[in-house]
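So that we are looking at the same thing, I have put the structure below in structure tokens.
Note that one protein chain of the assembly has been removed; the remaining protein chains are unaltered in position.
When the chains are written out, they are named A, B and C in that same order, and each has its own residue count from 1.
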Amino acid sequence: MNLKVNIAGVELSNPIITASGTFGFGREYGEMYSLDELGAICVKGLTLAPRAGNPPPRITETYGGILNSVGLQNPGVDMFIKNEIPELKKYTCKIIANIAGNTIEDYCEMAERLSGSGVDMLEMNISCPNVKEGGVAFGTNAKTILHITQEVKKHAKIPVIVKLSPNVTDITEMAKAAEAGGADALSLINTLLGMAIDIKTRRPILANITGGLSGPAVKPVAVRMVYQVAQCTKLPIIGMGGITNGDDAVEFMLAGSNAVAVGTANFMNPYACVSIKKGIVDYMNQYHIKDVNDLVGQVVIK
Amino acid sequence: MNLKVNIAGVELSNPIITASGTFGFGREYGEMYSLDELGAICVKGLTLAPRAGNPPPRITETYGGILNSVGLQNPGVDMFIKNEIPELKKYTCKIIANIAGNTIEDYCEMAERLSGSGVDMLEMNISCPNVKEGGVAFGTNAKTILHITQEVKKHAKIPVIVKLSPNVTDITEMAKAAEAGGADALSLINTLLGMAIDIKTRRPILANITGGLSGPAVKPVAVRMVYQVAQCTKLPIIGMGGITNGDDAVEFMLAGSNAVAVGTANFMNPYACVSIKKGIVDYMNQYHIKDVNDLVGQVVIK
Amino acid sequence: MNHDVYKCKVISKKEIAPNIVDVTVLCREIAETAQPGQFLHIKCGDEISMPLRRPISICDTFEDKVRFIFERKGRGTNHLNLIEDEIDILGPLGNPFTISNDAFCNPVVIGGGIGTYPLLKLAKLLEKPTVYLGFRSKSQVTLEEDFKAASPNVTVATDDGSYGYNGFAIELLKDKIKQDKVDVIYSCGPTPMLRAVKELAEANNIRCQISLEQRMGCGIGACLTCSCETTSGGTWKYKRVCKNGPVFWSTEVVL
Partner (left out) sequence: MNHDVYKCKVISKKEIAPNIVDVTVLCREIAETAQPGQFLHIKCGDEISMPLRRPISICDTFEDKVRFIFERKGRGTNHLNLIEDEIDILGPLGNPFTISNDAFCNPVVIGGGIGTYPLLKLAKLLEKPTVYLGFRSKSQVTLEEDFKAASPNVTVATDDGSYGYNGFAIELLKDKIKQDKVDVIYSCGPTPMLRAVKELAEANNIRCQISLEQRMGCGIGACLTCSCETTSGGTWKYKRVCKNGPVFWSTEVVL
């Protein structure tokens, strides 16, 4: 049975990737199981300078999902390179650096610094709903996506993944813009903008007022977007949004994902990535599928 | 205790409205409890000519939500006026006619025909994701919303509610366009476009491939949009999207809804509207609130 | 209205074949009004996690008891299998089979798999119907004794020949029609079987009722999600399985 997948020339031992921001830099989950189990680890969103993030509370549960408003708390790209990459290099899993900037120059600068650092791919987070400047503002306009992708590509010496926001009228426009800008792969979806109010105190539960919705609740939106994007671009796709078990992962692959990322599911089950990988294998055994790539985009539309 | 709310000059005995398409023309649920319990009933989406709707399957459950792709099956506006209004007129609850057209002329024509028919308000469904022509195409572009609202207002002699689609980059733009076009009230949200694939057959579960996501899963997105819209328009708001219990309804009112609509929740609990109304009363008793209108928009942002 | 939501105490529950669970609950209201072919709309989990009920046929009723049998298939039925005390049921729903023993002297009842369950109460009410029950294989055979208690003319068929007649139940029906007079056929089962039954019945001018399945929302006729295609075509093309069915005349519907 083959579980290897290839994303823009980078070979992953299996299609399971950790979703940025839910897995830190791998240290904590790495205490629980070997990160060699993973195809790749996509690390917490990085910015050029260190960031404190948003005030707490930063998370709450909703029906079948969660809202978060971490706001890109991170030690900055240089500290990441210095302290985290050497740790991650102990494992065979590939490293994806998720980067977010306030300006286009920020992204380019980070792409430069990270290119020789040992990370295997860059993921441009142009869709974070929890910061005021940059972030989602870049990701909801096709022209900006085209431009920022072109610029970053000039500086990146490793493959660039553009991470798309679901908070748009037409996801295919955004995907096509990223493709036209030279993106090597796409990942989707980031979180949907949501809000929850505590009816006892009448205050928003999150100090940031709004937050990003993820988890099982968003899965149908994510599957639809992956399907739509797969129809309109040739780029490899990393699908995510609510994947909780092997069946969910298979559904994303049938919709057109070449690999899948697991985020919120890690919180309930720290071994989620391992058990989702096993679930894919079980499905492949049951349906006599030899190569996991044979699932990609195989949804049957009659 | 006062439960009466006023939407664009129409007085509802309480803030509970049935969400269009989930309650038919009231006949079936009317067998289970008196429709006098409701503030208003918003009927199944109407079109000028009768419509067959989409092929089955038209519904499936997702994690914490459902997808539907009914596609506006309905007997046409004239049959509705002839057969359904007299039945609905037996009750004290107000009648909202939900209308959807292929063209702007369709909407105007329906507005004309329904204006003298005994319905109390019109709800313009410019956000149905399950039909090819019209529907969502109108609802995702601010200019079109402005124009279509202006036109319909010329023909409607009763208040016009514009129902907004959540499948947009910026809901406030759409709300402001409807307000500028002369809308008397806004309702939101319609369903989020989603998809589910049966991994056994590898086919989309819905014959229509995609469908509209509703139910508890979408609540945080809906609350956020109601809150955003309440900040940017002066129009009364009918909030909906995943309301399942009294607490949910209170949350929508705090976010800025003057009334709430209940859709998917009816399916699990046919008495959902009655029990949600009771839940609001319980909350008001607990927090010593005399007038339900005192909840509207009272979320505290410090 | 003859349906409502009831909290029904579970009296007995057992697995009668792999993944097939036989349940009896207490509910006088449903037991006293239910007719063969009607169904229950069952809450299988909490309304947040699972916003939809699951439609399950009424298998039998006696006094204040209602029996239904379900296959553990997905999230809903797996969860239903865990409920030990009280089940929340909306019912009885839908149109029953038309029984008119005067006109329909020689009835045949033919069911396949889980489609056999809605036919038991029907078989009990008919006069010595001919009953054909088809299953994939011996381990799946269920309710044989119950049907035999209802009629002396019961034949079980298995696709793989591991029990009873070796082949599809439809073959038994074909032979029967060739040899005997059949006034009416009642059927429930997988779509390929229903399609064959419908064709056979119509080719031989036999009245035939079939019970259909469709994914459902409300279960009571309000949401228009449970459509089946009818022969009327045009804008009236779709009917509601929950309200206009689940039992239809074979000539009404397109399969």
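Heads up, the rule we're going with is that contacts are C-beta pairs under 8 Å (C-beta built on N, C-alpha and C of every residue); 3 or more make two chains touch, one makes a residue touch a chain.
Fair warning: this is a prediction, and the values are worked out from it, not measured in the lab.
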Seminar exercise, completed: Displayed chains in contact with the omitted chain are A, B, C
Exercise. Of the listed residues A:Cys108, A:Ala265 or A:Ile289, which contacts the missing chain in the full complex?
Worked result: A:Ala265
For this session: Consider the whole complex, including the chain that is not shown, and state which of A:Pro57, A:Gly182 or A:Gly297 touches that chain.
Result: A:Pro57
Exercise. Of the residues in chain A, which ones touch the absent chain?
Worked result: 21-24, 27-29, 31-32, 44, 49-53, 55-61, 63-66, 68, 70, 73, 76, 205, 215-216, 244, 264-271
Exercise. Can you list where chain C touches the absent chain?
Worked result: 45-46, 48-49
Exercise. Given the full complex, what residues of chain B touch the hidden partner chain?
Worked result: 63-64
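The criterion applied here is as follows: only the chains that are shown with their structure count from here on.
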Seminar exercise, completed: Max Cα-centre separation from chain A goes to chain C
For this session: State which chain is most central when centres are taken as means of Cα atoms.
Result: B
Problem set entry | Centre-to-centre distance between chain C and chain A (centres being mean Cα positions), rounded to whole Å | 46
For this session: Report the inter-chain centroid distance for chain A and chain B in whole angstrom, where each centroid is the mean of the CA atoms.
Result: 33
Exercise. If you average the CA atoms of chain B and of chain C, how far apart do the two points sit, in angstrom?
Worked result: 36
Exercise. Using the touch rule from the top of the page, what residues of chain B touch 2 or more other chains?
Worked result: 63-65, 216, 244
Seminar exercise, completed: Multi-chain contacts in chain C, i.e. residues touching at least two other chains, fall at 48-49
